[in-house]
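Below is a structure I'd like to ask you about.
For this view, one protein chain was removed and the others were kept in their places.
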Amino acid sequence: MDAARLHEYTDDMTQALSIDDVDRPDITRSDGVVVEVEGAGWCQTDNHIVEGMWTDYVEQTLPMTLGHENAGTVVDTGEEVTLVEEGDKVICHPVMTCGKCRPCRLGEDMYCENLDFPGLTTDGGFAEELLTAERSVIKLPDGVDTTDIAPHADAGITAYHAVKKATRELNPGDHAVVVGVGGLGHIGLQCLDAMSATTITALDLKEEARDLAEELGAHHTVDPSSEDVAAEIDSITDGVGAQQVIDFVGRDETTALAPDIVAAGGDHHIVGYGGHVHEPSQSLVDGEFSYKGTLVGKYPELQELVALVDRGDVELRTSRYDLDDINTVAERLEHGEIEGRAVITP
Amino acid sequence: MDAARLHEYTDDMTQALSIDDVDRPDITRSDGVVVEVEGAGWCQTDNHIVEGMWTDYVEQTLPMTLGHENAGTVVDTGEEVTLVEEGDKVICHPVMTCGKCRPCRLGEDMYCENLDFPGLTTDGGFAEELLTAERSVIKLPDGVDTTDIAPHADAGITAYHAVKKATRELNPGDHAVVVGVGGLGHIGLQCLDAMSATTITALDLKEEARDLAEELGAHHTVDPSSEDVAAEIDSITDGVGAQQVIDFVGRDETTALAPDIVAAGGDHHIVGYGGHVHEPSQSLVDGEFSYKGTLVGKYPELQELVALVDRGDVELRTSRYDLDDINTVAERLEHGEIEGRAVITP
Amino acid sequence: MDAARLHEYTDDMTQALSIDDVDRPDITRSDGVVVEVEGAGWCQTDNHIVEGMWTDYVEQTLPMTLGHENAGTVVDTGEEVTLVEEGDKVICHPVMTCGKCRPCRLGEDMYCENLDFPGLTTDGGFAEELLTAERSVIKLPDGVDTTDIAPHADAGITAYHAVKKATRELNPGDHAVVVGVGGLGHIGLQCLDAMSATTITALDLKEEARDLAEELGAHHTVDPSSEDVAAEIDSITDGVGAQQVIDFVGRDETTALAPDIVAAGGDHHIVGYGGHVHEPSQSLVDGEFSYKGTLVGKYPELQELVALVDRGDVELRTSRYDLDDINTVAERLEHGEIEGRAVITP
Partner (left out) sequence: MDAARLHEYTDDMTQALSIDDVDRPDITRSDGVVVEVEGAGWCQTDNHIVEGMWTDYVEQTLPMTLGHENAGTVVDTGEEVTLVEEGDKVICHPVMTCGKCRPCRLGEDMYCENLDFPGLTTDGGFAEELLTAERSVIKLPDGVDTTDIAPHADAGITAYHAVKKATRELNPGDHAVVVGVGGLGHIGLQCLDAMSATTITALDLKEEARDLAEELGAHHTVDPSSEDVAAEIDSITDGVGAQQVIDFVGRDETTALAPDIVAAGGDHHIVGYGGHVHEPSQSLVDGEFSYKGTLVGKYPELQELVALVDRGDVELRTSRYDLDDINTVAERLEHGEIEGRAVITP
């Protein structure tokens, strides 16, 4: 079958992946599941993987098929699988977990001590078929399109995961700031609006992104290139600051906003990872705020997000591309030229 | 009366404060309380104030009497005071709060919108008498010595506040790391031991501090100058990391430990503020850990700490000094030559 | 001034209160506030007070002016009041708290050890003027009508308080059941809808109440008189049960639903108090559910509810009555003949 594979790390996205002919996956474990991929989202993390930015954090053996935001139809199952059967439409949680280690037993999928991450540590979904496991698939409600929903497998639950943590701390009258209304941010914004009664302010350099934010429920928007963000948030929040800031950008200039815009006792959630956190310790102490790193969401959180999609609360802006066009997608995302999320249909 | 006052910011601790003759305080509000000071702790924050390090964070009008860790005997009360009466032995929560603003109503004293902080923003307790208010005093149980307990008013509840947050996340079998076993750290360690069934590892450069840590309940100690902290914690925690790190130092080299020693989903609490937090956003994301700034504890937390002291769970190492020796104390703390906490007895 | 006062406990609502001529209230404390009452909600609790049902729980000295859901205009203030001034439109939190006791310091207004409850333990708002205190008044946003908002002072925050606790436990895809869509229930339902993305099922014996529920956001309604509630909830929730049940009725037959309709680990919140909780201990153990008693909300929760009203998220159905018609209101509520909330305009 065809698969888009990374052979060596490069900063040249036009050469990111090559389309290889590889064997279809075999099930070797009792809980194996093979999915015919009908949608595989391309995301910023794919660019980072191509650039070699994850080699410090995980082990990767090249060549490797990328693609960690997958949905499709079950075509084969291991002998002890009961959760799904052939023909079922599923979305795939991005990681394969053991279900036995203490983190798994605590429900903390992402901390699994025996974790595989197809598309990051093993072959992913930019291919006709994907080998995953029973603990990674969620059967979709009738009427949910596998191609449309694919990016929720990672972009969606990452945004959802951060927002869920934030909403637990937010009350009516409180303020939340969404930094960056791109692929993740525009999902996070809708989750925030659906799950809380908070006043939302969205920050983005692009006018179209700010317009989209307003359309999706933001009460205020700020343009950091022409407005003084600290002063605007101060004015919007009556000098109190935002109880929760969700930073989908994570660059030096966005993390540096925290001391000025986070309310006392509040949180600055780091979702994007384009740069550094750099602050005096005294600044965290004086404002008693936190920088909270936030990873991909858990399997049950993907179930919750699917429920939100099924309720009509979250709309995903997607555009579809053939497997052959995958490097064009990589190149265009690198230059910020993809609106919403690009989905490959292998 | 005599009062030790700051006239100008200086790095020379031998000239830090001068002993002035000032008027005794007058009660002008219905809830005013005057306390004859029997113990006033000197802390690292006093050195920072003398150096002008707080001018970016609060407004200060010099000259000002320092001293924010106070205990003594009530000598005068405003007309609507019911909580204490003349002759009562009390410890003073370091801030005076309005009790009306939303943070106060949420129980968040330290975020009070109308906060006074004697010794930081108004005259403090390095004087014979201190003007405070009913909402700042806690009547002591019989048998608790006012001089001995004074440093708990700030050092104590700051340590307690951080530890309390940490213990809420700690289970038997989990690991906590205490960074720095000085004035705050040795209190925090004892609180941690009393309030949880966690394995505690203490880090300190000084051998005496590490010995003290073991005496006070630490299960392991590490010397960062001669041992590889990350490797030691890895070994102690079976590769999992510490669920909670409480950093009483807050220097560049201690905050930099987080990615290597904090378990996935865990927290690095910033209590000390000697330096910077400086990490790639990706590091917080990948380990899903937080840097949590942590401020002075709340009034009810001081009640809880007094209960711990009354139970015999927390022992404070103090040494006593006359008001006239205050600059010697400042100088010696600057050079790390004070063991436990210095208490001024004006 | 005119005031509607209870002289003796009775089951005859036509004789509930008498309109007496009493002195206007005097401010004797520095934080006193007198409010000219423009709206005072009549609620089920008033019927219970008239019947003597609260004598086991609080001390009451008759005669007493009832009325604990008050809003109006500030006409006088004590000398240390800073939060409001004459002419300000305010809603009154139903209790007066000391701000000094440990519960107050924890933000737990309702557990204040020195609490007064105008309309329950001291003179209330069914009068031209009400004596309250600075810690009980919340300034209203422009455009909010004092008569319309009055019932939120108790009915509203009681519903809000229960719903807020419930929403902290609810995720998208989870189910909540609202038992009783009357004065409190119709507010609670709207709060639930605004603050979460939960599937809501409303139970009520009356068709109009069920219709109102659907109009206000309920996804399902059930008529307990003609449908098998347990079977319906089982079907709606795919056999899992509702994670949170909010029981605005609290009668024997509604509390008895818990073992059959609450999901494992879930809660049955008791807001109404018409009857008993009566279950085998084994039933609570086996389903690991809780019966959670829930009281009036706190002052900051009333601020949050005012924010919800200001956002347009909660609409209150009210009808207005003169002070002279107060016993008619009492009588009609007793027979379930009041739609929404009755507000007295003294």
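Each chain carries a letter (A, B and C) given by its place in the written order, and its residues are counted from 1.
Please note the rule applied: a contact is a pair of C-beta atoms (placed from the backbone, for glycine too) under 8 Å apart; a residue touches a chain by one contact, two chains touch by 3 or more.
It should be emphasised that the depicted structure is a prediction, and the values quoted were computed from it without experimental measurement.
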Next on the checklist: Looking at the full complex, which residue from A:H7, A:K100 or A:H278 touches the chain that isn't shown here?
Outcome noted: A:K100
Item to check | Of C:E279, C:D310 or C:E331, the residue in touch with the unshown chain | outcome: C:E279
Checklist entry - Taking the full complex into account, what residues of chain B touch the chain not shown? => result 164, 168, 171-173, 194-197, 303-308, 311, 313
Next on the checklist: Please output the residues of chain C touching the missing chain, sorted low to high.
Outcome noted: 53, 57, 103, 108, 110-111, 250-251, 255, 263-265, 267, 270-295
Checklist entry - For chain A, which residues reach the chain that was dropped from this view? => result 29-30, 80, 82-83, 99-100, 102, 105-109, 134-135, 298-300, 303
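Everything below uses one rule, namely that only the chains that are shown with their structure count from here on.
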Next on the checklist: Applying the contact rule given earlier, which two chains have the most C-beta pairs between them?
Outcome noted: A-B
Item to check | Numbering shared by both copies at the chain C-chain A contact, with half separating same from different | outcome: same
Item to check | Whole-Å gap separating chain A and chain C, where each centre is the average of the chain's CA atoms | outcome: 41
Item to check | Where chain B touches two or more other chains at once, by residue number | outcome: 108
